[in-house]
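First, the structure itself, so that you have it in front of you.
All protein chains but one are shown in place.
And then chain A:
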Amino acid sequence: MAKAGSEPRLDGGGNPVWLLLELTYQCPLQCAFCSNPRQFADYRQNELSTAEWIDAMSQARALGAMQIGFSGGEPTLRKDLEILVAEADRLGYYTNLITSGIGLTEARLHALKDAGLRHIQLGFQSTDRDVARQLAGVDCWERKLAIARSIKALDFPMVLNVPITRQNIGQVPDIIDFAAELGVEYLELANVQYYNWALLNRDQLMPTREELERAEAAVREARIRLGDRLTLFFVIPDYHEGRPKACMNGWGAIHLTIAPNGDVLPCSQATNFKHLEFPNLRRQRLEAIWHDSPVFKLYRGDAWMPEPCRSCSEKETDFGGCRCQALLLTGSGHEADPACSKSPHHALVRQAVQQAQRARLVDAPLIPRHASQGIGP
C-alpha cells in the first residue's frame, strides 16, 4: 500500500491527513507479493467490531484526517463494509476502497455507491491468465475482468493497480491497452516493494534493469498516445534507482494505519519492528497515540537521523527513506535506507539485484501467501 512519493506534499500541521483501515487480513487470494504480515492468521480472532472502527474513524477525523482507505486483506470480506463507508462519508472523508474485487458483486457495488463510496482501487495481476494465476496463487482472472467492467459500468472513478514483477513486466503494453479500453482514470504500475511476502519471494519477483527500462519506455509512449484519457503512474523501483523513496512522507508525519486488531501504526509495514509494542485503539485515544506514543515519535522529524542522512541536502525530500526497509535489510531501523546510494549499506541492495538475476537461472516456484507459511524469519 505504501506509494512511494505519490502522496501530496500536504502539510498536516502535525496532524494525520491519511487514514488507512486494514479491516481484515483475510483474503481469498494468495498473492506472492502480498504486503500483509506473514502471521496474518493470528489477527483473525481479534478484529475490531463495527462500533470500534466507527469510533476510530471519528477520532481520526477530529484530528484532521481527510482521506480514508478501506483495505486489508480483502476488505469486502467484512459484511459491515457498507456501514463503515456510509459513516466515513457522513464524517466528511473522501472514501477509497482498495480491493482485489473478489467478494464484490453488482449488488454490493450499488450498495457501496449508495453509501457514498467515491473511488475504487482494483488490484490486478496481468492480462495473461496464466501469469495472473501464478502471481495470485488462485485462478480468479475472469471474475476480476467482470468486476472491473461492473465498477466502470457504475461510473466509479477507478485506479487499476498492478504490482509489477518479473512475471508480468513483459505484459505492460497489454495492461496499458486493457486499462485504456476499460476506461479507468488511473493506471498505477507499482513496482513491487519488498516487504513480508514479497521479500520472501524477492529473488523470484525482481525484474532486471533492462526489463524496467523497456516497461518505462512503453509507459512514456502510452502517455503521449493516450494523453488525457488515462493517467499513468509508474512507481520507481528503489532497488534499481539508487534513490530512496519518501516513504509515507516521513514516519508519523501524515499517515495513520490501523491494523485489524486495533494496533495503530505509522505505516502498514511497521509491524516488522518486532521489538516495538504498538499502541492499540482499545487501550488509548488516537490523539494521545499520534502525538505522544513512543512508536510514533521514534522516527518523526530528523533528530533520529544518523549520517549520511543528517547532513544530506535531500533529507527533507526523502526523509531518509523507508525505516522498515532499513530494518529488514540492515537489522536496524535507525540506519539510512540501503536503497540510497549514499548509504554505507547500499551494497546489500546491489547484491539483492544480482542475486535475483542469478535466481532466474533456477526458476524456483513462488511461495504463495498462506497461513502454513506464516512463520516469521
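Here are some notes:
We adopt the following convention: a residue touches a chain if its C-beta (ideal position, glycine included) is under 8 Å from a C-beta of that chain, and two chains touch if they have at least 3 such contacts; residues count from 1.
Everything that follows uses one rule, which is that contacts and distances are computed from a predicted model.
Matching "Amino acid ABC transporter permease", "Tryptophan synthase alpha chain", "Pyrroloquinoline quinone biosynthesis protein D" or "Peptidase M75" against the UniProt entry of the left-out chain gives the name "Pyrroloquinoline quinone biosynthesis protein D".
Of A:P28, A:P157 or A:G170, it is A:P157 that touches the chain left out of the display. Residue in contact with the omitted chain (choice from A:R44, A:R90 or A:H119): A:H119. The set of chain A residues touching the chain not shown comprises 3, 6-8, 10-11, 13, 15, 17, 63-64, 66-67, 69, 92, 94, 96, 118-119, 121, 157, 159, 185-186, 227-228.
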